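Missing here is one protein chain; the remaining ones are kept as they sit in the complex.
Entry: subunit A
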Amino acid sequence: MTRRSWIGWQFTGPFLAVFALVFLAPIGYSAYLSVFRTRLVGGTSFVGLENYTKALSDPQFWEALTRVGLFLLIQVPIMLGLALLVALAIDSGRLYGAGFFRVAIFLPYAVPSVVATLMAGFLYGIRFGLVGSINETFGLSLPDPLGPSWILVTIGNIVTWQYVGYNMLILYSGLKVIDNALYEAAAIDGASEFRIIRAIKLPALRGPLVVAGIFSIVGSFQLFNEPQVLDSLAPNSVTTYFTPNIYAYQLSFAGQQVNYSATIALLMGVSTMIVAYLFQLRTMRGSL
């Protein structure tokens, strides 16, 4: 190895060591756990892929997967659509106080999801909170947003609230780098604002939209904090297998089924990494 080569490893070494410890080793360790089974009587025995076949035919795991899949299909397009509209509005230069809009809509990103969920729990609570107040004042009986049939919508609302501004900024950054010459050409052609949006802005946003989309997909698959916190405010609405992450957590902590929990976590973690990796291949092409 040349001297320069050795120096490069010295700079990247510390990062790689921790990366190996918290990214690679847990994957390896849960892969190891996932091929065993532990019983109170009989101890630990090698079971091959049995945990995997069990997971694939486990209705609770499928229900959790379906739920986050549904969440992703509905919440992500709504959130990104809103983010896109706001980004276009701010970029159009037609808003009064555009800078204020940008910061104020982004602000919920600085709120921890635990706090955001607690706030939502209090705000939407039917006992006290706005829905309760409205029902009382107007003599209505609006459905309980924290009840079993509305809880997923409420979680979607919380996640949208937290991340709409973040996604708006990603898209807005994409609009900022559009070459001014394109706008000049459009103005010479007498193009309307809508035509400019369709022909110039939206095509330029393809990359940033993919980035925002993948982050949202990954976030949906990993849904945990919001339902976990809501569980204490709405005890009957969140099941022990509400999302795959909650299922893995419950299996480890309440069920003591460590091997099966590792299998579920590994399946979800690795599929998340694959999605992320495909995205990297697509967007990083030609960076090196």
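The rule we apply is simple: a contact is a pair of C-beta atoms (placed from the backbone, for glycine too) under 8 Å apart; a residue touches a chain by one contact, two chains touch by 3 or more; residues count from 1.
We adopt the following convention: contacts and distances are computed from a predicted model.
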Complex member absent from the view - protein name from UniProt, among "Phosphate import ATP-binding protein PstB", "Carbohydrate ABC transporter membrane protein 2 (CUT1 family)", "Electron transfer flavoprotein, beta subunit" or "Sensor histidine kinase inhibitor, KipI family": "Carbohydrate ABC transporter membrane protein 2 (CUT1 family)"
Among A:Leu146, A:Val164 or A:Val238, the residue in touch with the chain that has been omitted: A:Val164
Residues of subunit A in contact with the chain not shown: 1, 4-12, 14-16, 18-19, 21-23, 25-27, 29-30, 33, 82, 85-86, 89-90, 92-97, 101, 103-116, 118-120, 122-123, 127-130, 133, 161, 164-165, 169-170, 173-174, 176-177, 180, 183-184, 186-188, 207-208, 211-212, 214-215, 218-219, 222, 224-225, 228-229, 232-233, 235, 245, 248-249, 252-253, 258, 261-262, 265-266, 268-269, 272-273, 275-277, 279-280, 283-285, 287-288
